[in-house]
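So that we are looking at the same thing, I have put the structure below in structure tokens.
The complex appears here without one of its protein chains, the remainder shown in place.
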Amino acid sequence: MGLEAYIKDTGFLTTQVNAIIAWARKSSVWPMPMGISCCAIEMMAAGDPKYDIARFGSEVMRFTPRQCDLMIVAGTVTYKMAPVVRKIYDQMPEPKWVIAMGACTSSGGMYRSYSVVQGIDQFLPVDIYLAGCPPRPDNLLNALMKIQEKIGKTKASQFHNVPLQKEGINLPELNVIQKN
Amino acid sequence: MKQLEKETDPKILQALLASRNDYTVEDALENEMIINMGPQHPATHGVLRLLLRLDGERIIGCVPELGYLHRGYEKMAENMSYYEYIPHTDRLDYISPMANNVAWVLAVEKLAGIEAPKRAQYIRMMIAELARIASHLVAIGSFAMDVGALTVFLWTLREREKILDIWDILCGARFTNSYTRIGGVANDAQPEALAKAKWFIDQFEPYLAEVEQLLNTNRIFIERVDGVGAISKEDAIDLGFCGPNLRACGVEFDLRRNAPYLCYNEIDFNIPTYTEGDCLARYFLRIDECRESAKIVKQILDKIPQGPVHADMPKKVLPQKDEVYTKMEELIHDFMIVNFGINPPVGEIYHAIEGSKGELGFYLVSKGEGHPWKCKIRSPSFNNIQCLPKLVIGHLISDVVAIIGSIDPIMGEADK
Partner (left out) sequence: MDLKALIPQKLKEKFPSVEFELSDYKDELTVKFDKKYIVEVCAFLKSDPELEFKLCSDVTAIDWATRKNRFTVVYNIFSLKNNFRLRLKVPLSGIDESDCSIDSVTKVWQASNWQERETFDMYGIKFKNHPDLRRMYMPEEFEYHPLRKEFPLMGIPGSLPLLKK
């Protein structure tokens, strides 16, 4: 979200720059593992030597949201946990994507009870829904490949610096820093 | 400490400020602060929130907060039949899912008065012990990873994948497999599953020795965990510690010996105990328990008898699918059991097994209907986390991570 966001989409050279930036973004997707319950174990298993996630460029599972671009919500989200998940999502910088892993995050799963949110798309924008309880690690790698395809089609100019519209949190405008 | 955040819950903060601290630090400056080790944290195993009151880096107060994964298990059990609840028990202690299935099914069989055949009991014992090995491998791996030894995690997960392959052949799912049924197991153990189990046990010992070689003489690891989080025997019993944590304090208490279930009194195994009660003792104990479980599985594979795997009680045990589709009696029984339930007699029981974290028990109250009137899950991780404030006070913040890793809580069963 620096200088490349100001490229206008005209000309052969700028499309090549867009392609290179999209390729760089998709080959090193750093996931933010929001591991809450059983699906988190399958996410860990996707990182082990058998279903290596490192070959997709995603071994760097940083637990700090500031350095990640993909949030994998793995596990049942309850009403008590939902503000925490949303807060972490807001702390991630643009561009960011969300995978809803498993049945519990897609639609509440097998828990039709008083404390489980029936699907995280009630408070988060989701890009890919994974089916399974829990989905096999191969399934998670399939979802990761689909996200990589989606990222490969983006243009750099889509990700302008969008100021955050939340009261109480004032992020500094990046334009201000670049003017100096 | 004067500025309290608006979203911090005042009652829990009062509990933190009022919590007993026998530990005082002599310091001229006022250095106290309150830190939130929040539900999303790389080293709290799952969604556990800890409110810590610090003096510099020493901890003088700690209050854990649970409930971030409370899914309403006990309420759901009152609304579904005994058979329907088996997949839900998988997700309690989700690292060793087969053991929870075995615990639930044993409790229901005790209530209803059903006895599973011998071969089914041996198969259940084998999967429960494999689940214990899988759980301890993850516990050791993540404990070492939290303390800093990252390689051990990948090695133990590689071994665990082999166990998941065995379960995949046995019942079709590698994880959260609802394999046991009331009156037996879902299907007979295939010869290739048993052969793979035998192969796994035969090659397991050198890999465990590799892990020990990395950690046992590693000075950084030993200094990080030796003497940290020690608890005395009387405190441990009084506070409700259970499982490997209790055995590391010197109490020789294992439900497989003290209150045997399945066929454990026919198998020869030891109960390892250590006396120090600190993190290093708990780590050594888990490695020893992996070896004992491997010994048990080897004996089971030698002794397993041939025979049926379903009990012969047509009114209470679900018949096989191929019989349901071809014969009349089984069709009627299938219909009655699925729609009206197995209807155990009026009464209440409590049955516990020795899970990998401790005593996992189910307290079932039945009024004669197809669904339980009350189901209480006695989860070991809930009681283990209760001891956390006692273990943590007086140590540094980095020790909290090591202590949580050595207690090995699983929030799925602590929060139910």
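So that you can tell them apart, the chains are marked A and B in the order they are listed, and the count of residues begins at 1 in each.
Here is the rule we use: contacts are C-beta pairs under 8 Å (C-beta built on N, C-alpha and C of every residue); 3 or more make two chains touch, one makes a residue touch a chain.
In this text, all values refer to a predicted model and were calculated from it rather than measured experimentally.
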| item | value |
| --- | --- |
| Residue in contact with the excluded chain [from B:His41, B:Lys110 or B:Arg158] | B:Lys110 |
| Residue of B:Gly38, B:Gly56 or B:Gly72 in touch with the missing chain, whole complex considered | B:Gly72 |
| Touching residues (missing chain, whole complex) on subunit A | 79-80, 82-83, 86, 112-115, 117, 122-125 |
| Hidden partner chain, residues of subunit B it touches | 9, 11-12, 15, 18, 66-67, 70, 72, 74-76, 79, 110-111, 237-240, 251, 253, 258-259, 347-350, 352, 359, 361, 363, 365, 373-374, 376, 378, 382-383, 386, 415-416 |
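Here, only the chains that are shown with their structure count from here on.
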| item | value |
| --- | --- |
| Between subunit A and subunit B, centroid-to-centroid distance (C-alpha), Å | 31 |
| Residues of subunit B that touch subunit A when the two form their complex | 38-42, 46-47, 67-72, 75-76, 87-88, 91, 94-95, 138, 154, 157-158, 160-161, 164, 174-176, 411-412 |
| Touch list for subunit A against partner subunit B, complex | 34-38, 40-42, 44-45, 48-50, 63, 75-76, 78, 80-81, 84-85, 88, 110-116, 133-134, 136 |
